[in-house]
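Can you read through this structure? Questions will come right after.
What you see is part of a larger complex, with each chain still in position.
For clarity, chains are labelled A, B and C in written order, and residue numbers in each chain start from 1.
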Amino acid sequence: MNIENTHTKKEGYALMRIKDLVVGDKATIDLLVLSSNIRLTTNKKPYLDLTLSDGTDKISAKKWNWDMSGKPEVGTVVTINADVTEWAGNKQLIASSVCRSTKGPEEFAPKGDFDIDDYRAKLNMLLLSMENATLNNLVTKIFDDYLEQWETVPGATNVHHAYLAGTFQHSIDTAVIAKAIATNIDGCNVDLCVAGALLHDVGKLFVYELNGSIISYTEYGHLLEHIVSGIVILDKYRTEENSEIITLLQHIIAAHHGKLEYGSPVTPKFLEAWIVSYADDIDAKVNIIKRINRGCNSKFTEKERALNNSAMLSQRYVEEVINK
Amino acid sequence: MNIENTHTKKEGYALMRIKDLVVGDKATIDLLVLSSNIRLTTNKKPYLDLTLSDGTDKISAKKWNWDMSGKPEVGTVVTINADVTEWAGNKQLIASSVCRSTKGPEEFAPKGDFDIDDYRAKLNMLLLSMENATLNNLVTKIFDDYLEQWETVPGATNVHHAYLAGTFQHSIDTAVIAKAIATNIDGCNVDLCVAGALLHDVGKLFVYELNGSIISYTEYGHLLEHIVSGIVILDKYRTEENSEIITLLQHIIAAHHGKLEYGSPVTPKFLEAWIVSYADDIDAKVNIIKRINRGCNSKFTEKERALNNSAMLSQRYVEEVINK
Amino acid sequence: MNIENTHTKKEGYALMRIKDLVVGDKATIDLLVLSSNIRLTTNKKPYLDLTLSDGTDKISAKKWNWDMSGKPEVGTVVTINADVTEWAGNKQLIASSVCRSTKGPEEFAPKGDFDIDDYRAKLNMLLLSMENATLNNLVTKIFDDYLEQWETVPGATNVHHAYLAGTFQHSIDTAVIAKAIATNIDGCNVDLCVAGALLHDVGKLFVYELNGSIISYTEYGHLLEHIVSGIVILDKYRTEENSEIITLLQHIIAAHHGKLEYGSPVTPKFLEAWIVSYADDIDAKVNIIKRINRGCNSKFTEKERALNNSAMLSQRYVEEVINK
């Protein structure tokens, strides 16, 4: 492949993000190759046409006068020197050079638009206010024991929270919502709701993995799915003292999809299991709605399969209506 | 009918409630007749066997030595002088006299276990914190214009909130839950959620009615149901200024059952419509779970059709497990 | 764009239709551009390859020796001078010139294969025989008040009656079928069936709109759909005298999809509501079957998603079998 190898990667420069590129500037940036094609201009000159990703956003890049004998492979990382231009309302790179980067694709795995430190803090707040000692100790221990997984494993292969630490973010946001609901219902045990919400997807830690920058199922996950996996993990923490509480939490995990046809082997059998199931569903919907509103400038979003295959009214437009 | 007519109703005494009866006391109480049978004792003496209601609770009553030529009719009100006894763990009345009351059955319509003043206060709190003037004015006006209906019309004929002012209670509790959720989601308009939740069932005000003590559908309600009815009411408040907001609220009403097969002609199309739909569902579930837990002393409740036809673990037992 | 601008549009010439083009003739015709591509012949000469529409039919056009620097945009109208040829059994235009037309795309909106005057006459016949004065006055007024919408708004964005005045045609054909059924059923009120059928889709008048030549949903329609929209319109005609009849008609509108999962908030509650629901369904099926039989020369039609994703036996073949 005739990628120009003269580029010397300068150690220490922070990973530049697509959203930080400014139209009119020049930039040097490392990006993951999502698609790579050699095309002809109308006057028959070959050029390189790339779609690139930083894990969160995508951008198109063109390098004119490309020799046809090779091209960057999909799934590898390239370093680009380019002018940042605009085309059809979107940023586009016109490259002066494209060469192989020393970075690996794993640095470009899909990333959510959130700060993991914020979520560490949220988790601590939730644990600080969890008064029941058995539940608090159990949740704390499970987050400690699998800290690395919590802070890396995605929440799905697509649809919602399909990025690094997606399970971590989703579990905490679900707990925040469950707590808000539970606090407003007489006779509902708030600690059980929060603990159940924090652990409802713990099984995902062993169900998803990253191959390069691609999220995929583990063999174990493909065969047993995250509900079963989570129940099995909880069982390892069972002691004589906490045995009945473990069973309640296992039930919350088992029932959190709400219906058998969504993969729950049982439906919810007490109030707190219903609350966690609703909170999970709400946070998933919120995550999908945020995704399809991202960068949406029109009155309606694109159709979304996971929302009855329907377009949504954009949240920007809803705000305009309310506030005018 | 040989009901003893000698009883003189004393004006001014407050309506006594079944839950206030004390075993061992004597009591004089007006109650609605739910069932009425003449039976034989084992030594072949006829007695009157009644099931009675004060609108909230039920009690069994027996009057020994009853003449077989007549009995109180179902749906009427009787005044009973009786000893309050206990049988199989439940209170039971052994009557010395049963006579027709001057009260009408409408005073014994089903009542929820809540204080309407608490809910008036909750509503005011919700309105006080609703900053958007258009929404606040609109909701305030709709609650004022139909105040009598809000404070009487039930929330259903059965399943959940099937008692006087059930729609009022449910609308406010749904708003409380919706607000709790919305407050914890970035980019969600809290006022729109609260207003939508308060109005989502406004159509029920014209869909249910009381016939004596029985909740039934109006003809209008039978033909159009509460979603359509609510949208039509909202339309009467449309002005040039609030027109787009009215349409958003009509959508929230239209979509609040979440799925077409549950009677919504459209599915939710923006975040706040989803939130109201979830909050409505949560409050309905909470109300059902409270109903089946009421007076439940065993580990599991009765099976409940509206909860996957399944028994729930009793909330009392859940608390015991968590707190031991 | 290098479209030849020398063409002078002669005012007053009637819009020529694709179905009137005769193979072997020369023609000058204005058509809407559905697709526009520059391609290479096998000897590497660029040519322009267009798909064009007159709103009802489509045709392919080619202009040899096209300069690669520009091409007509999709959604605009072009005037073509061309030889009408035949290729693979279909008519094709070989153009000598292609230039921008002065016509707007709105003249090329999709059109059904029917004469609107015939339908005006059918409507009058239906009204002439409608004896009930309340119903007759109401229907007459609603058709008069929204005449412009009736005679332009399509019946759908796709599937059936997706062309100008499609709602008008469909409403009248549904009424004809409903009348035929009702006339043959003892105890069925024919006038209510006809009035209900004529108004069942009135809500569509505010749900669909034309953007250029593209049928799309209005914001109002996207949020409330045509059943709700129609009920709201009817409510504006409610008087003390006709109130109960308005409610019956609103029910017919509400119930005309027959099942909740098809978007009706209630199921039919009297005979005439059932009849309108069936007649609507029958006319939709007839319209789809006519569409897929149009120009079908083989024993089976193409598979049709709206008919169980199945191919139909062609109606031409059915006739042959019956008549041989």
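Operating definition for what follows: contacts are C-beta pairs under 8 Å (C-beta built on N, C-alpha and C of every residue); 3 or more make two chains touch, one makes a residue touch a chain.
The shown structure was predicted, so the numbers you read here are calculated from the model rather than taken from an experiment.
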Copy count for the complete homomeric assembly [3 present here]: 6
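Note that only the chains that are shown with their structure count from here on.
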Interface residue overlap between copies chain B and chain C, same or different (over half shared): same
Whole-Å separation of chain centres (CA-atom averages), chain A against chain B: 43
Cα-centroid distance, chain B relative to chain C, in whole angstrom: 49
Set of chain A residues in contact with two or more other chains: 311, 313
Residue numbers on chain A that touch chain C, as the complex places them: 42, 299-300, 311, 313
Complex interface listing, chain B residues touching chain C: 219-220, 222-225, 227-228, 231-232, 235, 247-248, 250-251, 254, 260-266, 269
In the complex with chain A, residue positions of chain B that touch it: 132, 134-135, 176-177, 180-181, 183-185, 187-189, 191-192, 244-245, 248, 267-272, 274-275, 278, 281-282, 285-286, 289-290, 293, 307-308, 310-315, 318-319, 321-323
